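Quick one: this structure, given as structure tokens, is what I'll be asking you about.
Moving on to chain A:
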Amino acid sequence: MELSRRDFLRVSGAGIGGVLLFKAMGDGVAMATPIKRIPLTRSGQETATICPYDGSGCGFIVTARDGKVVNIEGDPEHPVNRGAGCAKGAALRQISADNPWRLNKVLYRPAGSGQFEEKTWDWAITEIADRIKKARDAGFIEKDSKGNTVNRTETIANIGGAALDNEECYLLAKFARSLGIVYLEHQARL
Partner candidate 1 sequence: MAEKAILYDASKCTACRGCQVICKQWNGNDEIIPSPSSGDRVAVKSRGTYENPPDLAPDTWIKMKFTEAESSGKMRWLFTRRSCMHCTDAGCVRACPNGTLYHNEFGTVSYNKDTCIGCGYCIPACPFDVPRLKGNRITGIAKADKCTFCTTQGLDRIVEGMEPACVKTCPPGALAYGEREAMVVLGRQRVDLLKSRGVGGANLYGENELNGLHVLYVLEDSPGAYGLPVNPRVPGATIAWKDVIQPVGWAVGGLTILGLGMNWLVARANAKKEEK
Partner candidate 2 sequence: MTNQEVEKYRRPVRILHWVHSGAFVVLFLTGLVLFIPQLAFLAEDSWTRLIHRIGAAIFIIVPLLYLVINPKAAVRGVKMAFTWGIADMEWLRAAPRYYFLGDEKAMPPQGSLNSGQKMWWFLTIVCGVVFILTGLVMWFARTAAPAALLQWMIFLHAVVFIVAGAMFFLHLYLGVFHPLMTEAWKAMATGKISAEYAREHHGKWYEEVSKSKEQPAK
């Protein structure tokens, strides 16, 4: 979704520029020199987002050009932060794909190996699904000692979610429970 940052970033009553420049000279700020005007280099497609750090839920505006982030700063309309951003919020741009430490390949470490190997998604999904099925089927408890249907697996654990989106959390819960996973935990416990 596009938002016009220019419009709401403008400081109220600040119709500065040529007119005031002229006025400033006239007002006798003798040493004042006009600033050489170059178009903003941090402009582009603007999209609203919510900060991925703490639970304040501050709004930010991501500016991107050709899919690459050129600027991220506070969303001035957002009622939680009104355009503000703490050290982490202000640093959001370093999360972007330009961060050289970001993971960008599927990696696999075989048992006992000393290093990761690069793999394809297809390979990884197939292998992971195989392992899940093997572990699930081997340890699946259909009925407990009292004969009650319990349909659970205690051999697979699933953790995490507080850094995911709601929809991902929901699908994760649906996925894990349909597999019979009961060791289902995440950051909220910690």
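Some notes on this structure:
FYI, contacts are C-beta pairs under 8 Å (C-beta built on N, C-alpha and C of every residue); 3 or more make two chains touch, one makes a residue touch a chain; residues count from 1.
A quick word on the picks: all candidates are chains of the complex that A comes from, given by their letters.
Worth saying up front: this structure is predicted, and the values here are computed from it rather than measured.
Among the candidates 1 or 2, the one that touches chain A within this complex is 1. Against candidate 1, the residues of chain A that register as touching in their complex are 6, 9-11, 14-17, 20-21, 23-25, 27, 29, 31-42, 71-74, 76, 81, 83-87, 89-91, 93, 100-101.
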